[in-house]
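Removed from the display is one protein chain of the complex; every other protein chain stays in position.
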Amino acid sequence: MSLILDHVNYVYGDDTPLAVKALDDICLTIPDGQFIGIIGHTGSGKSTLMQHLNGLLKASDGSIYFNGEDIYDKDYDMKKLRSKVGLVFQYPEHQLFEVDVFTDVCFGPKNLGLDQREVELRAYDALRKVGLPDELFYQSPFDLSGGQKRRVAIAGVLAMKPEVLILDEPTAGLDPRGRDEILGQIKKLQTETGMTILLVSHSMEDVAEYVDRIIVMNKGKVMYDDEPKKVFRHYKELEEVGLAAPQVTYIMHALKEKGLNVDVDATTIEEATRQIYKALTE
Amino acid sequence: MGIIKTKNVVYEYIRRDEDGNVEGITKAVDDVNLDINQGDFIAILGHNGSGKSTLAKHLNAILNPTEGTVWVDGMDTNDESQLWNIRQTAGMVFQNPDNQIIGQVVEEDVGFGPENIGVPTKEIWERVEESLRAVGMYQFRKHSPNKLSGGQKQRVSIAGVLAMHPKCIVLDEPTAMLDPNGRKEVIRAIRGLNDVEGVTVILITHYMEEIIHADKVFVMDQGKIAMEGTPREIFSQVEKLKNLRLDVPQITLLAYELQKKGILLPDGILTIKEFIQALHL
Partner (left out) sequence: MLRDITIGQYYQTESVLHKMDPRVKLGGTLLYIISLFLIKNFVGYIIAALFLGIVIKLSKVPFKFMIKGMKTIILLLMITVLFNLFLTPGEELVTVWKLTITVEGLRSAVSMAIRLTLLIIGSSVMTLTTTPNNLTDGMEKMMRPLKVIKVPVHEVAMMMSIALRFIPILLEETDKIMKAQIARGADFESGNLLKRAKAMVPLLVPLFISAFRRANDLAMAMEARCYRGGDGRTKMKPLCYQKRDYIAYICILLYLAVGITVGRILF
């Protein structure tokens, strides 16, 4: 049970001289239950990649297998794929349209052709999972705060009970607390339900704390694909392509250079504090 | 009196239910007093919904206070006859780069403001050129704004305001919709305006790393000024900032955590260099 990309290529504007290779020979295996961060700057191909995973874009070349089945097979049910691989776009609150929060969240499961009871059950469950207070369920989604709207929009995808959840910049525009709350909620979701999560982001700092694995995209290619601390070892190369490791990485390297005996692989403040404290008190 | 001064400013709006009955009154800005000196770089911080954007819109008379007074370069914003002088003195850049560019070509957009205030044709061209150069966008002057990156669009917006020769620029979360590289570009351009052109900058944001270079920082919460001081003074109060839904840079947080464990470090460390010096390494 997994998502496999086999030599996937995607070319924009195929027939024009301005053809751009947005994805260049991507090979990836995404096993069940992993929390993955996809990092890259604007135009690196990360959003294009994301849209391939649930069939919104079709690869110019190569194959994608979901749970062992080729999604480009003629008989393959795309609608089913889309319910199994949930996709939350950037600023998802811009897609809300119903009169109240609950009805909006029902839209996804209703499209799956489920009976009313199941639809409502799922909607309720999804709203609980994103931590939206009950008293807001029957408010107009347009009266909510930015952070609340975003939760509703995420619930709208969760209600389809996907096995894989892909989120494109789910924290864009939120304040620091709002960002931590959403990321914390997603992490909780992953540990509780064992859902596979792909988090698309610009920021290493945001994902470093949460993910098991980081895929760095650059110019349509996978540049690094490893656990966070191993990826951050390449902080100099990352800088060259306009990305950066978390500030902690730089701090640890600077300390090491000054002769302090610390492990440069520390990626979170917690780890770094422990390391530095130990080194200083030794 | 400074370039911008507010005295006991209150802004209320009335919430109504679906039938139009008054549900309650919200104070978006509550008794704010500011006095900003010409040439300063001011940062206003606050979480979403803290009232910082509402306050910003008072600084060039897009909104007028319910109570209290705002003066821009000595002009009262309630004085209708000064409206256009006020807007020319205090320019404003907004959050969404797509929704504030009017022109189809970069240079035409930058010329829009000067056209409105009746600048002669020849001078418009001079102003457009100098403004685009100031933000490093001159080579893109013939481009369509739709083809630019977010950071570039926002720099065009800044040039558009700059071409009106304001004394002060208010930027309302100009980087909220940009990626890290775009954010850096824009902040660099803003700092350039302040350092080189001497324009007073009021930057509204919730990104902590953008305010390190500010002369003074105000933190807003529930419409009030909750904290004010230099960046160092503000960042010394890690717990208080966290309670206000904000954050500190990782280096500041790390130093704070070590401090809590008994390591002797000064408050409010802002850079890696400072941190290493403080550790006497």
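Note that the chains are named A and B in the order they appear, and that numbering of residues resets to 1 at the start of each chain.
By our rule, a contact is a pair of C-beta atoms (placed from the backbone, for glycine too) under 8 Å apart; a residue touches a chain by one contact, two chains touch by 3 or more.
Because the structure is predicted, anything quoted here is derived from the model rather than measured.
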item	value
Selected residue (touches chain absent from view) among A:Gln95, A:Gln139 or A:Gln185	A:Gln95
Residue, one of B:Asn60, B:Thr77, B:Ser131 or B:Gln152, that touches the chain absent here	B:Asn60
Omitted-chain contact residue, chosen from B:Ile3, B:Val119 or B:Ala214	B:Val119
Touch criterion as defined above, residue of A:His7, A:Lys58 or A:Lys79 at the omitted chain	A:Lys79
Of B:Met164, B:Ile211 or B:Leu258, the one touching the omitted chain in the full complex	B:Met164
In chain B, positions touching the absent partner	60, 62, 84, 87-88, 91-92, 94, 96, 98-105, 107-108, 111-121, 124-125, 128, 142, 144, 146, 160-161, 164
Residues of chain A in contact with the chain not shown	51, 54, 56, 79, 82-83, 86-87, 89, 92, 94-97, 107-108, 110-112, 142, 156-157, 160
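The rule is short, and it goes like this: only the chains that are shown with their structure count from here on.
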item	value
Chain A partner contacts - residues on chain B that touch it in the complex	47-49, 149-150, 176-177, 179-182, 206, 208, 242, 245-247, 249-251, 253-254, 257-258, 261, 263, 272, 275-276, 279, 281
Contacting residues of chain A [partner chain B, same complex]	41-42, 145-147, 172-178, 202-203, 205, 242-244, 246-248, 250-251, 254-255, 258-260, 269, 272-273, 276-277, 280
